[in-house]
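Apart from one protein chain that is not included, each protein chain of the complex appears where it belongs.
Coming up: chain A.
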Amino acid sequence: MSARYDRAITVFSPDGHLLQVEYAQEAVRKGSTAVGVRGAEAVVLGVEKKSVAKLQEERTVRKICLLDDHVVMAFAGLTADARILINRAQIECQSHKLTVEDPVTLEYITRYIASLKQKYTQSNGRRPFGISCLIGGFDYDGQPHLYQTEPSGIYYEWKANATGRSAKTVREFLEKYYTAEEVSSERGTVKLAIRALLEVVQSGQKNLEIAVMRHGEPLVMLDADTIEKYVTEIEKEKEEEAEKKKAKK
């Protein structure tokens, strides 16, 4: 029955679904995992890097982008769609500064991106954007925020979330291990993000891209050595946990 209602985006199916939007969400589920954690001192975004072919230049695959000096975005889904949205968001960030002299708040730019996505769920002849975005950063008043937008145009604020492939597993991990104490420092926040990603990333640390945003400072992309240090620490802790469990038995 639903087959007849899933071609044109502007048509509801009889049971009240916009099937094109749901198919867009399927596309997101096929994309590589992205995770975001909001800490007290830093907002950390991490993505699983798709492994590059032997002859491919690695640096052309960028899944974490700056929208403005204080706003960073990671996404899961169709990279080409993301490029368009990022372009529009970057223009909006500057336009906002031009008209009101203040940098955008996280909520404002998230709302802008979300309304853009929503427009494409109600237009004739256009399909929705096949990406889910994690938008993080610090507002002008120093408060950290992490937002998520979906192809349907909804947005929510999160303390920590994941999107893309295996998002459910990562989110469950975050629900289990996220504590305000753990993320009160930058180190703790980064460690939690890396731990969460390591749960689902197949080839381990070589395929992680981690970005750290602090208040009033430019974005820092962690280099391979720093990530390796964190991973070694995490693996040591895991071993100690396993030992303790064995000892109890």
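One rule holds in what follows: contacts are C-beta pairs under 8 Å (C-beta built on N, C-alpha and C of every residue); 3 or more make two chains touch, one makes a residue touch a chain; residues count from 1.
Methods note: contacts and distances are computed from a predicted model.
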| item | value |
| --- | --- |
| Complex member absent from the view - protein name from UniProt, among "NADH-ubiquinone oxidoreductase chain 2", "Proteasome subunit beta", "Kv channel-interacting protein 1" or "6-phosphofructo-2-kinase/fructose-2,6-bisphosphatase 2" | "Proteasome subunit beta" |
| Sole contact to the chain not displayed, among A:Gln56, A:Gln94 or A:Ser203 | A:Gln94 |
| Positions on chain A contacted by the hidden chain, ascending | 66-68, 87, 90-91, 93-95, 97-98 |
